[in-house]
Structure formats: C-alpha cells, structure tokens
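Only one protein chain is missing from this complex, and each of the others stays in its spot.
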Amino acid sequence: MTGEDTAAPPVLLVHDDREYLVEPGTEKGTDLGVLEIPAEIEPGETIETHLGTEFRVRRLRGPDLFHHFERTGAPMVPRDIGLVLGETGISRGDRVLDTGTGTGVLAASMARAGASVVSYEQNPEFADVARENMVLGGVADAVDVRTGDLTDELDDLDPSSFDVVTLDTADAPTIVARTPELLVEGGFVAIYSPFVESTREVARTAREAGLANVRTRETIQREMDFDDRGSRPSTAPVGHTGYLTIARNE
Amino acid sequence: MTGEDTAAPPVLLVHDDREYLVEPGTEKGTDLGVLEIPAEIEPGETIETHLGTEFRVRRLRGPDLFHHFERTGAPMVPRDIGLVLGETGISRGDRVLDTGTGTGVLAASMARAGASVVSYEQNPEFADVARENMVLGGVADAVDVRTGDLTDELDDLDPSSFDVVTLDTADAPTIVARTPELLVEGGFVAIYSPFVESTREVARTAREAGLANVRTRETIQREMDFDDRGSRPSTAPVGHTGYLTIARNE
Amino acid sequence: MTGEDTAAPPVLLVHDDREYLVEPGTEKGTDLGVLEIPAEIEPGETIETHLGTEFRVRRLRGPDLFHHFERTGAPMVPRDIGLVLGETGISRGDRVLDTGTGTGVLAASMARAGASVVSYEQNPEFADVARENMVLGGVADAVDVRTGDLTDELDDLDPSSFDVVTLDTADAPTIVARTPELLVEGGFVAIYSPFVESTREVARTAREAGLANVRTRETIQREMDFDDRGSRPSTAPVGHTGYLTIARNE
Partner (left out) sequence: MTGEDTAAPPVLLVHDDREYLVEPGTEKGTDLGVLEIPAEIEPGETIETHLGTEFRVRRLRGPDLFHHFERTGAPMVPRDIGLVLGETGISRGDRVLDTGTGTGVLAASMARAGASVVSYEQNPEFADVARENMVLGGVADAVDVRTGDLTDELDDLDPSSFDVVTLDTADAPTIVARTPELLVEGGFVAIYSPFVESTREVARTAREAGLANVRTRETIQREMDFDDRGSRPSTAPVGHTGYLTIARNE
C-alpha cells in the first residue's frame, strides 16, 4: 500500500443531469447509448456514446463519492468527513485504522488525502461493496477492506502502528480502550456516534484509557437564505447527524 | 511543486508541557538546554538537551499547525479547515488557488492532504512569516506563497488551471466572479467570511457568475459535558467563527 | 378596558380529533350534529349534539389560540410569544402598544396575561378578522384593534402611556425611534423581525434613540428524540422564525 495509484484513475462522465463514475478501459451502458471508456482518458476531454451523444470527462472529487458510491447504509456526509479530516489532520503518509467501513466514504476520503487505511467491516456483503467502492474511488491500493470484527483482531495488530484510528460502530468503547497501544504518540482517535448514551460511554472510556484532550462536539449547521427581502438562516436547517469525539495519545 | 518532500520533514519535540516544532539539522535553545536536532531524526526516538533532559520525537499532525505556526492574525481553526477539506474534497494532485494566506494554516493543511497551492498574501511581512510557516509545516515545496493582491493577477493566471479556489479576504466577490474561468469543470470555490453582508455579496456574485450549487452554511458547535450528574451540552459553547460558502463550476 | 371578562368566556368543545373554539350562548354546526352551547357552560361538563354525540368542554389555553384563530398570515408560534412575554415581563395592569396585529395571537396572549393592548393593523380586512379572534380568545374587552398605520398616529398618543411596545412590521424602526417618549421609565420595546438587515436597522435605531440594554437574539430550538437506541437531537429540527430585539427605556 503506497497511497499512489498506478493505473489511470476513475473519472466522471457528465451529460446534463446524467453523471457516471467509471473506470478507464471499461464499457458503460446508458439510455443515451453505450460509452467505450478509453484506458487513457483525461479530464477535460469529451467522449461519445455509440449513438453520438457527448459526455464530458471530469476528475473525481471527494464530495462525488457521497453520490456515486453504492450504499450499504447512510454514508457519512461531506461535512462530517471534513470534521474528521480537520480534527485529526489526515495527510499523506498516515496509517489509519478504521471500522466499520460501511459504504466507505470516510475510508476513501482519508486515502484520497494520502493515508493508507486498514478498514474492518463485519458484514461480508457490505465489505464486498466497499471494496468495489474503493476501486471506483481510485483508492483500491490505499484502502485494505478486511471482512471481520476489529475487536477480535486487536491482539494481532502491531503496537504503535497507526497514526489515526477512526470508529463508527456500536462497540467503539472496546476499541477506544486499546488505542493507547495501537496509536503512535501524538496520534488521534476519532469516534462518530449518533446517541448521547453511546457517546458518553466512548468519552468515559477514552479518559479511563489515559487519552488526552478528550472532547465531544456536536455540530449544528444552518443554511443561509439570501433573497430580495433580506438575509436569514433557512427555515429548513440541516439536522443532527452525530457526535464526534476526538482524543489524542500523549 | 510535486506534493512530495525530499528532505526529512519537521518534527515535534515533546517534554511534559514543552513542545517545539523544529527542522532536522538545526539547533534549538530551550530553558532545559540546547537541542541539536540530527538531520536523520525519526518519530518515536528521543533526544537529549546538552543538559541531559530527554525530549521525545513526534510526527507533526495538522492540528499542531494551529498551535505552532507563527501568527499574523487569528488562524483558521481545525474545524473550519476540516469543513473546507470535506466540502471541496481536497486530495493529492489538486491544484489550489488561495488568498489571503494569513498565518497559512489552511494552505499548509491542503498541501498536507496532497495539494499544490498558490497562495497570495498582500502584506509582505505576513507573506514572509507564512513562507517560514510552510517550511515549519514541511510543505515549502507544495505551497507557493506570493506577495501581492490576487485581484491584480487574475488576468495572468491560466484558464481552467485550478481544481479548487479558497478565499478568505474582503475582496472575495471580485475573485469569485472570475472562478468560472479559473476552475476546471467540477472544481469548487470555498469562501470563508465572518459577516452576513459580505457573505451575502459573495453568494450573489457566485450565482451571477453561473456557479452551481451555491450554498452558505453557518456552523455551530457545542462541546458536550459528561459528569456524574449526567450529560448535557456545555454551558460554554464554541462561538461563531464565520460563514462558509461553497459553489461548484459545472 | 379592565383586563377582566364579565360574560362567560369562550370554551373548547372536544370529541376525539374534533375541537371547536366556541362562544357560550351560540350554536355550532358540525358533521356530528348541531351543538347548542349554553350561556352558562363550564369546563369539565359535556354537551351533546342534536344527534347525541358527546363533546367535552375544555377551558381555552394560550397555545390553543395558535390553532383556532382564523389566520391572516403566519401567526407567531407559542415559543416566540413566550420569549416576548418572558423578556418584557408582561403582567396584569400592563398597557401595551402593538403593531401589526396580524392574526392577533401575540395581542391576545398578552391580554390573557393581564395586559390592556392597543393594536394597530393596516389592512382593514385583517383588522376585522383580528377583532373576531379577540372575541374568540375571550379578550375583546382587553384588546383594542385599531385599523390604521401606527406611524401616522404616533403624535396622537400620550407620552409615557405604555409599559411595553411590541412591533412586528417592516416600518418598526420609525416606531422604535419614538418609543422613549411613548414608554414609561423601565418599559420595554420588543421587535420581532425575520431578516438580518431589518433587524440591524432596528437595533441601530434603538441605540440611537437612547434606549438601554439593546440586544438581539436568535433562538434555535431542537426537539430531542428518545427511543430504544438512545437519546439524540432530532434529525428534523425546528427552523428559523425570527430575530427578537429587546430594549429598555431607562
């Protein structure tokens, strides 16, 4: 795992409201005709279906993952992915331990920022979908999706072998308790949890494990409306997604 | 600019509450003695001052930039950096146009996630500090801090030569109006602005320029308190930092 | 105007999901038959339609006004009514100047807390509806709904003749500028305004007029969800209603 892709990365093909995430060298059937995607395709080019409809080629960006990955549950929204990236400082060279993979948007986003990710998913079918998503996201070589329960594997992981641990599962406390061994000094653990009770348990475990700077934040976002009458927060705000608990190994 | 560092990157030296961000191959005077930092230093090692006090060597992480960069103003907090990263999907290979540099935490964070950044700062002294900060952040080769006013340089930039534009200056609307030329298709512009009036102007300009999915969000975060009595949001919440407006070139 | 009703007050008649706000001594046709409402009806009693269906008699409470008043626009929600009541301390004996009446829920609520209210409504049809609503709310003798534009009447009002002024109109600043004359010492003005720009103008005018403790607050409310999985803020929060600016005449 190097964090570098060697094959041409997947691209988006766009025509009006149609948008497909495809791998170079493959074929894609659409209601506007079949697209033969060249192995050497470049963003900014256009290609035609066999019926002559043009699609523009666009480079994949992180927020596109949210829309194009096959879902096995509600994927983490770009805002929450950003909060994890910002609060843990994910960057190139990072080794990340992640569970549960789910749709894989977080794992892929961390890989796209340069990290090598080992991600555990208990459900074998979900893990298969996640692996396909990693290929679509151009990060198959940077994300190792493992089918299994991370809590069973903790003893087999090398000590101090991860820079960041990211958790989005119900048994997060069990893993949090072991993060002081798993993380390098200065490494972060980030736990995403929807309910107060589980979040409380996570924060308590982090403190008891001796992690530093344990803090839980809730994020409320509101869209602003600007119209001819004036400016105001939207009457239809964005709802609660989850609590984010961050702690550091010091 | 390659997004890859060749020299050994800066490291943190930690002893109790003391923490220094230093470059390998340099010397650092402290009240506990002088530290000679070897050129080949590695995280996890320890080094001693000439008085025999041990410092542990720690890898630099994004949130450390906020504390260790020399400040020329209030730097963007990790949360807001994360929101920019998440909403624009900054990743390796991205070419980013940024202004105003300020302390440079955003520019450095984007570089650490793999981007090549051109960042404009009008104040020559601030620009000098930002350049030193980029060295300290290990991203001197990935961030080109240019002294000057980006609004004067717009005609000299190549069309479609940026994946993302990030703006944190009072004249953001002037630049937003030009982003459809500067950005590749699918590229994002992210504007950070503290006041409603300037934010409104930014959003209006983005719409008039034909950018898609223009939306402005305000982020409210609250720390949760967990103690023996129960769980509740903190009575001392995190305050307003700014509005983040995101738009896409489609 | 005494703040005391002499006739029997209106009551609610309830049968399953049907709920009618009616005046004693009148007749009400329903799909379950006609209700003859005795002049001396008491909460806790039951009455029957001519077809024999029983309705229970219930005393009217403030939040019922929101559902039973005929609407001429979006009425102020119980939460915002409460904030006006709490921040101005409306109580018996208060003389309140109010505009624009609209549906009249705020005027009626203040009257129900013991205030005598003079309320201006520019639209004659809306004023007629508001007067009927005051009868339905049992406060016809405590709320004087006047058809007209308060800004034209300011010179005819006695100085220091009001304890509280409540404003919910676009020309609120014009009236705010005159509140130091209209209010007794220690009296409050409360201005409800949906947009930042108009709210800013209101706050500026209040300060320039010499009012004290001028402050504008925005209220964000979130419903909490409690289920078997745990506790969390609702994913469907209550949206923005308006800014409330409060100032005091000192």
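By letter and in written order, the chains are A, B and C; residue numbering begins at 1 in each of them.
Everything below uses one rule, namely that a contact is a pair of C-beta atoms (placed from the backbone, for glycine too) under 8 Å apart; a residue touches a chain by one contact, two chains touch by 3 or more.
This is a predicted model, so every value here is computed, not measured.
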- Sole touch to the unshown chain from C:Val34, C:Leu51, C:Ala170 or C:Val184: residue C:Val184
- Candidate in contact with the missing chain, chosen from C:His68, C:Arg131, C:Arg178 or C:Arg200: C:Arg200
- Note on the structure: chain B positions in touch with the non-displayed chain are 194-198, 218, 220, 222, 229-237, 239-241
- By the contact definition given up top, give the residues of chain C that touch the hidden chain. 3, 12, 14, 43-44, 56, 58-59, 61-65, 78-92, 109, 112-114, 160, 163, 184-188, 196-197, 199-200, 203-204, 215-224, 226, 231, 233, 238, 243, 250
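Simple rule for what comes next: only the chains that are shown with their structure count from here on.
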- Would you kindly tell me how far, in whole Å, the mean C-alpha position of chain C lies from that of chain A? 49
- Note on the structure: Residue numbers in chain C touching two or more further chains are 196, 220
